[in-house]
Structures are given as structure tokens and as C-alpha cells.
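Only one structure is covered here, and it is reproduced in the block below.
For this depiction, one protein chain was excluded, whereas all remaining protein chains were kept in their positions.
Here is chain A:
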Amino acid sequence: MHKQISLRNKITAFTVGSILLFGSVAIAIVFFYARSNYYALRQADIRTEVLEQASDIGASLEQAKRIVKHIASEKELIRYLEGDAESSDRARIVDMLSHYNGERLYDPLYVLDRSGIATASLDSTFVGNDYSFRSYFTNAMRGESTAEFLIGVTSGKAGYYFSSPVISSDGGIIGVVVGKVSRDIGNELISGSFLIENGSIMITDTDGIVLYASRADQLYHSIGVLSDEDRDRITGNRQFANLPLTSLGYNRIFQAIRTHTGTPDLFDFSNPVTHENEVVAVVAIPQTDLFLVVQESVVSLIAPVRIILFGLIIAVLLSMLATSIFVYVLVRQFLAPLSRLKFAAERISAGAFDYRVEIKTGDELGKMGEQFNVMADRLKNSYAGLERTVAEKTSELSAKLVSIEQKNAELRDTQRAVLNILEDARSLEAQIADERNHLRGILAAMGEGLFVLDDRYRIVLSNPIAERILDMQADEIIGKSMSDIITLYKGKEEVPVEGRPMVKVFTEGKIIAADLRDDFYWQTSKGRKFPVGFIAAPLTVGGIRNEVVVFRNLEKEKNLDEARTSFISITSHQLRTPLTSIKWFLEMLMEGSYADPLTVKQREFADLAYQASEKMVGIINLLLQIARVESGRLKVLPVPTDLKQLTASIIASFGNAFQMRKQVIIVQTVPDPLPVIQIDVDVMGQVIQNLLSNANRYANENSTIIISIEAGQGEQGSDFITYSIADQGIGIGKNATSRIFEKFYRAENALRSVPEGSGLGLSLVKSLVEGWGGRVWFESEEGKGTTFFFTIPIGGMQARAGEVGIAVT
């Protein structure tokens, strides 16, 4: 939670702070600038002042010196000193002296005789004293006018002594005039100087002895440390009586005095006593050997600046105060609209959407006021809209609630029903479990292998027999795709997956059965290969397509069948051998050259026997052929064949059989030429041969046999060729019609006209024709003739890799 500081306070504080900051900066700048400038100025002032004062002092002292000198040259004084010193003369001298001391410059003014004894003085106490020890006397006696600062023996007061020798008319020095200036030089001469106020002024001699000081603690001290010689000299001179003349320690000042070059020496001085920074000016008082030393503390020197500084600070502070009040008050005016806005916002958020604010300040706040109002309008509208929507939704919701309530009630009913169902389901489950076990039992007891495939040809169910036949475990079978574990062969060729009967069951939706004749083999993924017979049927359970495959290992049957077939083969061949010997012996018998010739009758019998044996050969051949066809071992090798040409060659093979009976054969084809079709010539040849043989035998002599080969159209593009042989012969009676294709069946009229017929020919024809997918039938009228028809698909015969061809040579 931030502390809420009002805007107004912020502005005020900011303003005040700015003033403070900038004011401080300004003050600082001004102060330092002023300070340094003032300092320099003050220094210059001091210099000037000091020079002035020094020259003033110098001038005053010079004047004092001149007066004394003038007095020394007074004739009266000279006369006085030349004569004896008498009191009357003395009085006149004293008057003269006091005349010269009209301004009270001297205190006193006196005259010393050549022995140094005061003969006349403004101060009568002086008279008679011996001042010969004084250097002003001794020097004067040497002819030098002197100026010297001393502390008077008599008065005990310090003063400046000016002496001048009195020279007699003959040129000898007869006395000394001495004038002591002892007035407070400082006060007198240096009055009104502003320097006095804040600093100190000293007048020193060349030794640095402070002869005058504005400060009492500096008087009669030495500026610096005096050397022993100087001390001795001074003491010997009795200049300063017994004053200790302690050093002030102002070594720098002392140095300045000692090395004074004549121009004022101004320097910064750190006062060792007060530890203040001072500006010191040292200047020689002209025409004297005195120095004027002015000490001014820097602080007081630039005191005015300080005052300015304080003034500025106060000004800043005042302005800060004033501003803060001013701003504080005024800001309220400017910010008033803000608080109005704030209030308005509060009102609106409280829900009073009609509240509007009026700000006429003509600035950003005014704009804000406008915008606020706009916003309030929009808010009001959307709120109103929202309220409406909410109201609608609420009523919707209530309606929904009602329906939910209803549904809840329904749900509860449903719940109850479901619970019931669950109960039933449980008992059903138990039933199903029973039935499943039952089923398992059945499956296990089946004599054949069983698969159930799903629509992806995966085995979902198998029975124990299946496992046994395939020599695989259930876990190797279940879930696997059938093509993964079994490869289908027809004869020696692998059947591709698309051609597999299992696939066709699904795609064509019909039951497919395969037995020994289909010649299917299964090879398991383990390598076990066996002949297989199966029935596969689609099974849709609850929309799920499955396939049931029941299968058997036909090995035993195949072996049996093969045995049987080879039996037929072998048997027929075994039968032929004795027949051959019968035929051959009859032949040789009839020939007559190997045995005795036969009589006619004997020959006749032998011939009949021969014919019978020939018939038997025919029967055996036919049986052999039929056996081949029925065993499914028939090889079919279709080659492109022209049926008309084949017919011609078959006719040719009959030799003169047709000519013998004066039968004419006409062969006609529609279209001409016929399309070439894939035909096994042996198979087709056998059919044509058998039918032609019948035509030859059952048609009348002198009749016409018409062979008609027509290409025709069946339904849905199943085009075929219809081959017909029409004869004019004995025909087939009604009661024979249904049995004409039976093995060994001979119609009565046929028996009578062709006794040697075997009754097998048509049976073979039927087997062969139907084997290639054709149809065989006849039209006949007894006594008129017969037409036999058969069809062959335009696609011809399917190749079949059988073991034997139809031809029996």
C-alpha cells in the first residue's frame, strides 16, 4: 500500500524543492564568486589604505622630525647653549619650546647640553637628568638627526624620540634638541580607519618590536624571535627599559619586515595564536625606519560577503516559504477540477451513471472533463445494454434450470433402469460364459480344423484340430494374419493373395468350397505342406464381418485318389495287354500265313471276335479318358486355335468313313474367319471327334452333316462360340433325352443301329465341355435328326497343369 500523497502536496514540495535546489546552487555560485572577488578587492583596499596610512604616519613623523630640527637651528637656542644655562634664558627656551608644541605633538620637548643633561624641557622633571646614554643623544652628538622609539626612563611611557644636534656658530655640536612624540600614534594618526575595526594594526621598528598596537596584547612584543645580539643591543640601549619583549611568533611577518623591499607586502598569514586566517599587509613608513603592519582576519575581511550569503539564504528560505504557501493555495485552484473528476468517478463507480462533470478551465483538465462525460455516456449505454443481456440470460438460465431439473428426474429414472440392466447383464454374462464353454467343447470335438477370420484375414478363433493339422500352437495362430502362416498352392503354383478363395469369400460374399479336385495345398510357415480341402463362408455378426473356414487335411484322400487314379490307369493298361494279344492272334489267324488258312465261316467268326476286342479297346480308352477328366488330373494346354481348321483336321482323321456312308460335311462359321481362341487341341479335338463319330454312325447314309460354328454374345459381355453338329439321322427319343449323357447309356434306337457303341462317348464330351466352362445340349427329333451344341467362352480354355492329357494314343 503506497502512502497517498496528494497532488497538491507533491506540486508544492516539488516547487519548494526546486527553489531550494536552484537557490542553493545560485547561492553557492554567487558566494564563491563574490568571495574571491571581494577578497581581491579588499586586499587592494588594504594595500591602498596601508600605503596611505603609512605615508600619513611617515609624514607626521617627518614633520615632528623637522620641527625638532628647526628648533635645533634657532639662534636663541644656540646662544642659550653657548652661554651658560640660566634660568631666565631657560624660561625663554621653554616658551619657545611650548610655542613649537602648540599642537601638543611633543611630550615633552627638551634640550640636552653637550653632556647629555637636560637643560630645558617642557616637562620640568626632565631638567637635570642625564640622558647621555641614549643613542638619540650619542647619535646627535655625532651630528645625525635621529628618530628612535624608546620607552622613557622618566615617564615610563613609550614614545618616538626625535633628536637633532644643535650646531654652534663655530660648527661644533653644543647640544641636542629632543622631541618625544608619545601620543597614541595609532589613535591619533590612524583614526577612522576601518582597518582598526576588525583587525589589528601594529607599528614596529626594524627589529620587529611592536611600538604601537591596536591590541594591547601585542604591544611591546617582538614580532618574531630576536637574536641574542639584537637583544643585547636593545637592552644596552635601554630602549625598552625592562620589558621582556616576548615574541609573538609572527615569523612570517617578521620575515616580511626583515626583507621589506619598499613596496607593500601583502600576504596570507595563519595566525599562530588565534589560528585564524589573516591577511597581513606590511609596509615601511616612509622616512622612518618603522613599519606599519596591518592584520586583518580573512573572515572579517570578507564578512560582508557572509552577510550577503546569509541574506541570500534568508531570501531563498523566505521565497521557499512564500512559494510554498502561494503554490499550495493556488494549486488548489488548478487542481480543483481534478477533485471534481475524482468525485465524479466515485459517483459513477457507485452506480450513478447519469452523473456528469463540468470543467471550464480551458485546458487539459477541461478536455478530460469532456472525455469523462463521453465515457460516462458510453458506460451508461453499455451498462444498460449489459443489464438487458443479463436479464435475458437470466431468464434463459431459469428456463434451462427448469429443464435441467426435469432431466435430473429422468436421469434418476434412467439410473434405476441401468441398475436393472446391469443385473440382467451380469446374469447374461454368466450365461455367455457357459455358452462359450459349450462352444469350445464343440469346437474341440469337431473333426475338422476351424478358423474364424476377421475382415483383415487375421485368425481370431481356432480349434484344437486346426492346431493339429497345421502342427502349430494356438499362440502361433491366433492374432496372426492367415497369409503369414499359410501359403496357398494350386498344384505346384503359389496362389497370390488376391486370388485366394478366403479373399473371394469377403469380396464376393459367397461360400467357397474346395475339395480334392481343386488341387489346393497349404504350406505352413513351418514348412509343412499338405493337400487341403475347405469350406469358407462369410459370417457377419453384429455388423462385424468375419469368415469361417473349416478345413481338412486331404493327404489320405489324395493318396487314396491317386491310388485309385493310378489304379484306373494301370488297370486300363493291364486290360489292354491281353486285349492286344487277342487282337494280334486273331489278326495272325485271319492272315492265314502263320497258321493254317481259315475257312470262310472261321474267318467270319475270327473277324467278329476281332471286332469285339476292338470295341473293348475303345471302351477301355474311353474309360481311361473319363477317369482322367474325373480325377481332375487332366492337363489343359490352350493354344491359339482356329476352330474351323481344327474341325477340318478332325474330319480328315476319319479317313473315308464319311465317304463310305456317302455323308457330306459342311462346315460354316460366323463370322468367317472365326476369331482365334485359346483351345487345347486334344481336348477340343476329342469332343469334336466324339460328336462327329456319332454323326457318322447315327446319321443316315446320303445325308448332310452341317457343322456350324458361331461367335455369339452372352449377357454382360460373356461372349462365347457355339459349335453345333447337325445330322439327319435316327434322332434321340423323348424317353432317352434325360439320360443321353449317362455313362454306358444307350438309347434303344441307338442300340439297334450301332450295336458296338460303348455309350461312353457323350459322357466324355459332357465332362470335357463342362470342364472348360461350356455347355452341351442337343436338339433332336426321333427319326429326323439331331443337332448337338456346345459352347466355349471367347476367352477360351483355362490352362491347367494336370498330370495327363486327354489323348489316349
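Basically, a residue touches a chain if its C-beta (ideal position, glycine included) is under 8 Å from a C-beta of that chain, and two chains touch if they have at least 3 such contacts; residues count from 1.
The rule is short, and it goes like this: contacts and distances are computed from a predicted model.
Undergrad: Which name from "Potassium-transporting ATPase potassium-binding subunit", "Ser or Arg-related nuclear matrix protein", "Response regulatory domain-containing protein" or "Amino acid ABC transporter permease" does UniProt give the chain that's left off?
TA: Missing chain, per its UniProt entry: "Response regulatory domain-containing protein".
Undergrad: Can you tell me which of A:267, A:383, A:506 or A:585 touches the chain that was removed from the display?
TA: Per the contact definition at the top, the residue touching the missing chain is A:585.
Undergrad: Just name the one of A:343, A:594 or A:744 that touches the chain not displayed here.
TA: Per the contact definition at the top, the residue touching the missing chain is A:594.
Undergrad: What does the interface between chain A and the hidden chain look like in terms of residue numbers?
TA: 573-574, 576-581, 583-585, 587-588, 591, 593-594, 617, 620-621, 803-805, 807-809
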